[in-house]
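Dumping the structure here so I can ask a few things about it.
As you look at this complex, bear in mind that one protein chain is not there, while each of the others sits in place.
Up next is chain A:
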Amino acid sequence: MIYALLILLACQLAGEAAARGLNLPFPGPVLGMVLLVAALTALPKLADLLRPVTSGILGHMSLLFVPAGVGVVGHFAALGGQGLGLMLALVLSTVAAISVGALTFVTVARLTGAAEGAQDD
């Protein structure tokens, strides 16, 4: 577990340092994720070491958003008198984005023959 945590934190640290140092427009952890994918490709044995810890974290990933969510409640006033318009924009755009994204994926997959075959799963 210690080695797994060390690998995760080291990737995050390297990602944060690179994102800051190179002024990249995305966050350190996303870069750290890419680094770890590269590390896994080079050293597949890492996967067995990491799996117990990562599956534990990802299984309860929702929990990690609770502190930020509680912070948001105190700032509903920031929505101002435009709360209704903004809520409607969020609901409609989220529904539209999920629908368009998923339908585009399936349509292009069918056209390019990348549909999920029976050899998978």
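Just so it is clear, contacts are C-beta pairs under 8 Å (C-beta built on N, C-alpha and C of every residue); 3 or more make two chains touch, one makes a residue touch a chain; residues count from 1.
By definition in this document, contacts and distances are computed from a predicted model.
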item	value
Chain not present in the shown complex, as UniProt names it (candidates "LrgB family protein", "ABC-2 type transport system ATP-binding protein", "Acryloyl-CoA reductase electron transfer subunit beta" or "Glutathione-dependent formaldehyde dehydrogenase")	"LrgB family protein"
Hidden partner chain, touching residue among A:1, A:22 or A:61	A:61
Footprint left on chain A by the chain that the document does not show	5, 8-9, 11-12, 15, 25-30, 32-37, 40-41, 47, 50-51, 53-55, 57-76, 78-80, 82, 84-106, 108-109, 112, 114-116, 120-121
